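The complex appears here without one of its protein chains, the remainder shown in place.
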Amino acid sequence: MATVHSGKAAIGARMQTPAAVQLLTILGLIAVWESIGRTEILFPDLFPSLAAILESLWICVTTPVLLPHLKASLYEVGGALFLAALTGIPLGIIWGSRRSWLEVVEPLILYAAVVPKIVIFPIFILFLGIDVHSKLAVGAFAAFFPISLLTIAGMREVKAVYVDVARSVGASAFQIATRVYLPAIAGQIFTGVRIGLGAAVTGALLAETKIAKAGLGFMIVEYYGQFRIADMYSLLLFIFILAALVNWAMKSLFALVTPPSRTNQGAALFF
Amino acid sequence: MKKPSLSVRPRELLALALLLACLNGTSSVWAAAARTKLIVVVPHRVLFTVAVPVYVAQEKGFYRENNVDVDAVFTRGGGENVQAVVSGDAQIGLSTGMFAVIGAFMKKAPIKIAAAEITGMDSFWYVAGNSPIRRFDDLAGKKLAYSRAGSSTHMAVLAISDQLKAKGLKPAEPVSLGGIPESYTGVRTGQADAGWSVPPFNLDRVEKGELRIAARGNEITALKEITSRVHFINSDYAAKNPNAVRGFFRAHQRAVEYMMDHKEETTKIWIRKADLKIPESAVLKTWDFYNKPAMAAKPIRGLQQTIDDAIRLNFLKQPLTQAEIASLIDLSYLQ
Partner (left out) sequence: MSESTRLMAWRFSLIFGAFVLTEASVRLGWISSFFLAAPSRAATVLWSELWNGKALVLTAITLYEIAAALTISTLFGLFAGFLLWRYRLIGTSYEMPLAALFSSPVILAYPIFLVTFGRSSAAVIALSSIFGLIPTIINTKGAFQNVNPILLEVGASMNLSGKQMFRHIMLPAVAPTIFGGFRLALTYILKSVLGLEYVAQVGGVGMWLSDAAFRFEVEEVYAGLGGTVLLSILFLYLINRAQTLMRR
């Protein structure tokens, strides 16, 4: 009896891991998906079987069919994120370094952020042509806003007393920048870059749907246009997995280069 | 005296072969460099009269023969086509609706119509396989799908309604559902009685009996003699490079002729280049919807009717003058 109980306890312990929760969630979603498709509650052609989607994904991953499109999109998104970070972080630091500039600029950025970039995509075509560069620029423009806004938010959170203390012990401007500001704003910048990645992906891939000869966004809309729904879903799934991997890599890199932040999971114990 | 020897040593043979290969490669490079590069915007990767001539011309070398190197870039429709050509980054826009081209021209865009793509309507309207609707007149009082306001399918549905009314039947009810996939889903979910499509899409479903064709575009009498889509050029570029533009259209027209005369071969090229997953037997039925006269590059037909419709649908604020029409259309780049 004791062995049965300890066995059950072991299984219980194994179930209480993130991997197990994620697996159970995936199984649940698969069950819901398959039941929608088979019971025809909604239009069944839009809910192909998981087997069909996975078969299509396997072809994407194991054959060169996707390679030129992946290359185009990775160039656009990578370039967009790099450009957005290169402009958004320094500008965010400059604007956030003085309260007066912050108060003038931040609302204007928020107002401009709501403009759907796809509507002004023709201007990018005018200046940068119909090749990958216009899509890269749209992605960069889209990613600029969360990166700069969160950098500004990070600068806002730096307490003046920390800077005063550093100055009082004779720290140079460089030391203040690297030992006071940078650790304080790093978390927000990192969050901004992660959110910016989403904006860059959406911006660039949406632009590909308008005018392109290659790219993942181009292929997704192409598959939909031919009503190859399983292929379309497999591409969306592929992008989701890729985004998850990139996010994980970014998080791991950030954890490596910064000390652990002061978070408060323990507050849950208070109620 | 010793007779001169004609034997060549292997090392010398190899050197000669390498030299010939280099010369051949170099001449190819020189030939490619001599060909004019053209960027052509194509509003659909699959449609018969839109993309297939480009694929055929590329495969059969018609562009090369006419000294042009064509890079096809795909867009989602007339608006993006026009923007790409107006920006100067693309030189030629294919298969664009007349409204879009005329509307842009009247807004001082540097473009001209260089050729007709299709005269008449190549779309068809289908119903579910078990629908009681069997023919054109059965569409009276029914919901007919079209893509969006101002599109050629919108014009077609309005014309179908007028044609039914003229017969003393109830007009059809136009329903905007969007593109071909949305239209299909609309029919399957009851949002419309008849959906629209263009070959080769849905021909496999017709073959299987899941769908039935209720009306073809060539049954719409009002649109039979109207050029619905055209090819247009950036007029600044064409003025400076007339030979390149002529070369492109020579190749393009040759491809259209070839397509119509070589069904089976064209089908194979089409399926491969467009990555089609439609069975070959269904794709071959596309030829039932097209004929050479409808695909003739000139003249541009029904222009006055098109202008009147464009004003009605707010693409134009006033009619074009004769001088404007003369400036808009330039068919001199065709043979």
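Labels A and B are assigned to the chains in the order they are written; within every chain, residues are numbered from 1.
Criterion: a contact is a pair of C-beta atoms (placed from the backbone, for glycine too) under 8 Å apart; a residue touches a chain by one contact, two chains touch by 3 or more.
These figures come from a predicted structure and were not determined experimentally.
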Touch with the omitted chain, as defined above, among A:120, A:165 or A:253: A:120
Omitted-chain contact residue, chosen from B:163, B:185, B:253 or B:267: B:185
Chain not shown, touching residues in chain B: 79, 82-83, 86-87, 100, 103-104, 107-109, 148-150, 176-178, 181-182, 185, 189, 191, 314-315
Residues from chain A at the interface with the omitted partner, ascending: 16-18, 21-22, 25, 42-43, 46, 100, 103-105, 107-108, 110-116, 118-120, 122-123, 125-126, 145-146, 149, 153, 191, 194-195, 197-198, 201-202, 205-206, 209, 217, 220-221, 224, 236, 239-241, 243-244, 246-248, 251, 261-268, 270-271
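In this text, only the chains that are shown with their structure count from here on.
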Complex contacts: residues of chain B adjacent to chain A: 39, 41, 44-46, 71-76, 80, 83-84, 87, 89-90, 179-181, 184-185, 188-189, 201, 276-277
Partner chain B, residues of chain A touching it in the complex: 43, 45-46, 122, 125-126, 129-131, 209-213, 218, 221-222, 224-228
